[in-house]
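Some chains omitted; the rest stay in position.
Naming follows writing order (A and B), and every chain is counted from residue 1.
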Amino acid sequence: MFNAIVSADTLQATLDSVSVLVDECKIHLEEDGLEIRAVDPANVGMVDLRLDAAAFESYETDGGLIGVNLSRLEDIAGMADAGQPVHLDLDEETRKLHISIDGLEYTLALIDPDSIRQEPDLPDLDLSANIVIEGKDIDRSVTAADMVSDHIALGVDATEELFYVDAEGDTDDVHLELTRDDLIDLTPGDAHSLFSLDYLKNMNKAIPKDAEVEMELGEEFPVKMHFSFAEGQGRVTYMLAPRIQSE
Amino acid sequence: MFNAIVSADTLQATLDSVSVLVDECKIHLEEDGLEIRAVDPANVGMVDLRLDAAAFESYETDGGLIGVNLSRLEDIAGMADAGQPVHLDLDEETRKLHISIDGLEYTLALIDPDSIRQEPDLPDLDLSANIVIEGKDIDRSVTAADMVSDHIALGVDATEELFYVDAEGDTDDVHLELTRDDLIDLTPGDAHSLFSLDYLKNMNKAIPKDAEVEMELGEEFPVKMHFSFAEGQGRVTYMLAPRIQSE
């Protein structure tokens, strides 16, 4: 059983955070909220999302697991105005999700969860540096790096106490330094890793420009990014594997 | 002789209502206003439009019939700002229409009316149900149906006193019910017909979202939609033939 009402923008933010990595996903219906974990086909980017029951106008479930086509569900949510309530009602017999928006009822065929790529376990990593950065600064970094390269290096200089972004193209380079003053927080530790820009660009699309993003970084290690949405009642963690740097 | 001044948005609304079905049309210049009737090449959708002389800032004619390329005339009208007056002056000798917008003069070659597809007669139909619906609800119905199917069923349930929209896709379905309270008016009578969504999508583009649209419906019969524009001085009727439903 799953019967819930959620505002269209909260639903949209939830779906967007996952659809930047995968087309389909499993949604765990837990008593205290939704949980989604997914990894892209190349095993490079992972997402772990949680949306508390408190983020819903009403939320009832006795547990369960459903598989959904994300772009289809995003299209449906897009039919609603931003604050409009979206009613979700699972028909367990037919394995269909009934989605109602102000008199309009959409019947969505669910996907067999067993047919969806296995969910990843995001590993605990002992990462040396930790910063808190505004979403708009991630956006600037990614947009600038994209002008010169397919890769982007993220790092922390523990001595100088600054976070930096590097992108090297064939002829042009981009470099950004953010000091402790430019950041919301900085826990220094030497860190430097190279990432595929495509993945970071996709994750950036789902990060609100005004979000406070906690970023954990290491030496040739994955980066983890944590941010919240839906007034703190939704939380997303992205993990992105590094590229091997040629010497 | 035809010499008239009309605001650009009234002209644009007139042209848009017809161009969703055909590329060229005949315009009847009557003493009390303009009349346009047209049918698409497949004989599925028809339009009957009337724009009263009172909708013009000035209007003079001794009658006549001209043929125009609609997209060309729409482009010209698009050069004007919304409320700006557009001056139309027919040169009967050269069969050209002189269109002036604030000092800019465009000379449009007319099309021989005999070369344009024959005008339809919209039949009188004794349709069982009649509703009055807001343009924005037609828009919602068409947009939602388009997510799952190429067809859309429109119907009225006389017992329940409601208007409904149905679209069935391979896996997903869309259903919308509007009760008497959701509608502006309802004259019940059982009705149910299936239509090509492409045609209804095109007609929907020309229906103002805030228009009150009178819809006449029957059992496997055409649908007729009536609405007005230009503060009631322009009136459009669309008629759309049903698709045969396979059992």
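Just so we're on the same page, a contact is a pair of C-beta atoms (placed from the backbone, for glycine too) under 8 Å apart; a residue touches a chain by one contact, two chains touch by 3 or more.
Treat the numbers as computed from the prediction; the structure is a model and nothing was measured.
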item	value
Entire complex copy count, 2 subunits given	3
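FYI, only the chains that are shown with their structure count from here on.
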item	value
Rotation in the CA alignment of subunit A with subunit B, degrees, nearest 5	120
Approximate Å spacing (C-alpha centroids) for the pair subunit A, subunit B	45
Contact set on subunit B toward subunit A in their complex	140-141, 143-144, 147-148, 171-178, 182
Partner subunit B, residues of subunit A touching it in the complex	72, 75-76, 79, 103-109
